[in-house]
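Submitted below is the structure of interest, expressed as structure tokens.
Not every chain of the complex is shown here; the ones you see sit where they belong.
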Amino acid sequence: MKAVRVHAYGQRPSVDDVPEPTVSGPWDVLVEIGAAGLCRTDLHVIEGQWADKARVALPYVLGHENAGWVRETAGAVTNVAPGDAVILHPHVTCGLCRACRSGDDVHCERRQFPGIDRDGGMAQLLLTTARCCVRLDDGLAPADVAALADAGLTAYHAVRKALPLLFPGTTCVVVGAGGLGHIGIQCLAAVSAARIVVIDRNEEALALAKKLGAHETVLADGGHVDRVLAMTGGQGAHVVLDFVGERGAEAEAWAMTRQAGSDFVIGYGGEIRIPTIDIISSERNVIGNLVGSFNDLAELMSLTAEGRVTLHTRTYPLDAVNEAMDDLEAGHLAGARAILVPDRLS
Amino acid sequence: MKAVRVHAYGQRPSVDDVPEPTVSGPWDVLVEIGAAGLCRTDLHVIEGQWADKARVALPYVLGHENAGWVRETAGAVTNVAPGDAVILHPHVTCGLCRACRSGDDVHCERRQFPGIDRDGGMAQLLLTTARCCVRLDDGLAPADVAALADAGLTAYHAVRKALPLLFPGTTCVVVGAGGLGHIGIQCLAAVSAARIVVIDRNEEALALAKKLGAHETVLADGGHVDRVLAMTGGQGAHVVLDFVGERGAEAEAWAMTRQAGSDFVIGYGGEIRIPTIDIISSERNVIGNLVGSFNDLAELMSLTAEGRVTLHTRTYPLDAVNEAMDDLEAGHLAGARAILVPDRLS
Amino acid sequence: MKAVRVHAYGQRPSVDDVPEPTVSGPWDVLVEIGAAGLCRTDLHVIEGQWADKARVALPYVLGHENAGWVRETAGAVTNVAPGDAVILHPHVTCGLCRACRSGDDVHCERRQFPGIDRDGGMAQLLLTTARCCVRLDDGLAPADVAALADAGLTAYHAVRKALPLLFPGTTCVVVGAGGLGHIGIQCLAAVSAARIVVIDRNEEALALAKKLGAHETVLADGGHVDRVLAMTGGQGAHVVLDFVGERGAEAEAWAMTRQAGSDFVIGYGGEIRIPTIDIISSERNVIGNLVGSFNDLAELMSLTAEGRVTLHTRTYPLDAVNEAMDDLEAGHLAGARAILVPDRLS
């Protein structure tokens, strides 16, 4: 089969002919990939930023945002069958540790991350397990949803955690209306009646945010923190979802969080730096957010099936992976997510 | 009446004869003070550290940890009557704003703080309101509980917030077994079955911690973070209650918090400084904590009435306020709380 | 002023000239009534069904669903000022008991219920207190919202309590698309992404339900329980909101609740009757629901100001109260709420 493999850090991947993976473990599921999302993390992987953490042997197959069709299942699999269209939770988990037993797949003690620490899904086939498979509703195609497997799931997870704080009359500030932010806005509009205020430095992204459910938008031109404070009676927002997390956005997110409110950190690259007296005197919280659970992904698929969450995508054949990476690096995607679509196996 | 008043920042207070306060507002309650806790914050007030925030006109009466007996109530007061022994919530609140209406007294939009921004309770009488008064059970005397009005309430509030995270089998690390920490340990032991691990640099404080309910203690000698990690299978604690919040303890608290765990900041003076990638990759939280609500105080009094929370105190007559302050500054209290006891009015 | 008073049980009320109430207590607020909702409960009051519970001295003024404009406030009132448009929480509460202190106004130990156990708001003026007043946004008029003060608040409260159970992919069955049900459907659609299935015996009510946000409707023709089971894969709904609570609907609501699900009882008149083995083997719950809190009302006003909750009303002058009662009794209101509008005082 065809697969996008990293051969050396610092070099672009190549599309190789490799042997097809085969089902062996009792919960194994072999999935024919219908779509693999391209993510900025893939660029970081190639640069070698994940080399020490992942300790994966090169060459290996990229791709951690995948959807497709089940081709073969091992004997113990009861939740999907060959032919089923599926989206794949990004983590392979054990199902037996205390985290797995509480539904918190993401903190599985034995989790693996295909595309990062083992072969991923930029290929015609991916070997995964039954615990990763969320069956798609009839109306949904793999290419429409693949980018929700990681980017979307992260945005939904943060919104889901913030939900109890977002009753009618509250304000939620979304910092960064990029790929994750756009999904976050749609999720917020679907599951809450909170007032949604979106901040970005790009006017087009803000215009799109409005279409997707933002009640108000604020251009990040330097005066945006003050503007948000003014919009909230000087108080700040009950919840800030910081999809940027770097270059000063992380400090601004905190500054826009009201007393007893919560600053949800989702983006990264920067540093949170707060005097403890500010934390206690205002009783504010900093909430960490990683990707969501299996059930989060199933819920997100419910929203997607109802048309409440949609993605802007640009598709490329698998062979054009480097062209897609060029477009991502050059900022030519204009808010769309690049999706690699392999040829179907015969 | 006698009252401990600050006349100028940088100078010790004096015990003055001042006019008795009188009931005027509809919810006013005049309380004969039975005990007023002395707190490190009082020293900071005298040094002028609160001058800008409080903007209180000098001279004014110190004292924000008070208990006593109701002497007189205004017409609208229905919850207490003259003669009732009471402990006083430290904040005077409006009862009408959204925070008050949700039980979150501490974030009242119009809150006042007797002893900080208006006359406090180091005096024979304090003018407060019905909303501050928690009636004491028969077995409790003002001198036994006064220090719970602020220090104890802060410790209980943090424990109460952490409780849903502290199911059997979890570990709670208490950083700092001083005044607040000792109360926190007792509250934890009373309301949870979590394993309680206490860290302090003082062996005596650790010995007392064991008596009060700590399952294990760790001397803060430089190797304590590693020791806590070893005690938790390398994972860290589900909850860390950081009663220190300065001089490096705040960074250590974070380092001892496990994946998906929460670091509760209660002490202050230092700075939280965490790369956003560490926040998101481990999905940990930093939780701010201020003093508790009225209902928190009522709950804490339930624990106290049952003998589950006790205080080590050293009492001084009101006139000896400066002697008490000397002992506090010199570290001569050995973990006890200094309590000022005014003469009863005839 | 003009007021609708009950003089004897079993007789229709008369519109009388009565002295204007006057502000006396410290939190008193005198409200010029802009609109008073007419409710089936008013008919029950007249019939004497509430006589024993309310023990109110006759004659007295009816009306427990009120909105208007503040005319005068007592000295301690800080949250509203003369001229403010307000909607009034139906319970006068003390603000000092443990229930009030936790935001649970409805279980205030000293609550009064104007229109039931003291003079109500079918009059030109109503004496209430600051704790009842929710200020209206500029776009809202008293006549538009009055019926939300009790009927709407009850529906919203139940939805709000059910919300943590209603994540995407879950099903909520609404039993009864009458006055409360219609508001409940709008609230559900505004604050959740649950699938909303509405049952009623009236096709018109179901057609309106669809417009207001129901995803599916089921005619209550005898086969409706089976149909709901079929629509949920034989499982039943995660949440059933039973706005009927009598004539068999209460048993059907339980039968349509899935394992580990919850049956919210809101309507009344019937009897819940379930073998305990059915309760434990399916681990289902029966949840009681009364009217909402002050904060619930404030949240509902947020939804209303955004146009997410609207009411169908028919207005009558105050003098026409008996005509309105005739229409209500005769079923001539066709789903609309009767609203009495007094003449403005000069």
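Note that the chains are named A, B and C in the order they appear, and that numbering of residues resets to 1 at the start of each chain.
Note that contacts are C-beta pairs under 8 Å (C-beta built on N, C-alpha and C of every residue); 3 or more make two chains touch, one makes a residue touch a chain.
Owing to the predicted nature of the structure, the values given are computational and were not obtained by experimental measurement.
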May I ask how many copies the whole complex comprises, since the file places only 3 of them?
-> 4
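Everything that follows uses one rule, which is that only the chains that are shown with their structure count from here on.
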Note: chain C sits from chain B at a C-alpha centroid distance in Å of 42
Chain B: positions in contact with at least two other chains | none
For the complex, which residues does chain B have touching chain C?
-> 25-27, 75-79, 94-98, 101-103, 105, 110, 130-131, 293-295, 298
Chain C residues touching chain A - in the complex, by the definition given at the top = 160, 164, 167-169, 190-193, 298-300, 302-303, 306, 308
Chain B partner contacts - residues on chain A that touch it in the complex | 99, 104, 106-107, 245-246, 250, 259-260, 265-277, 279-290
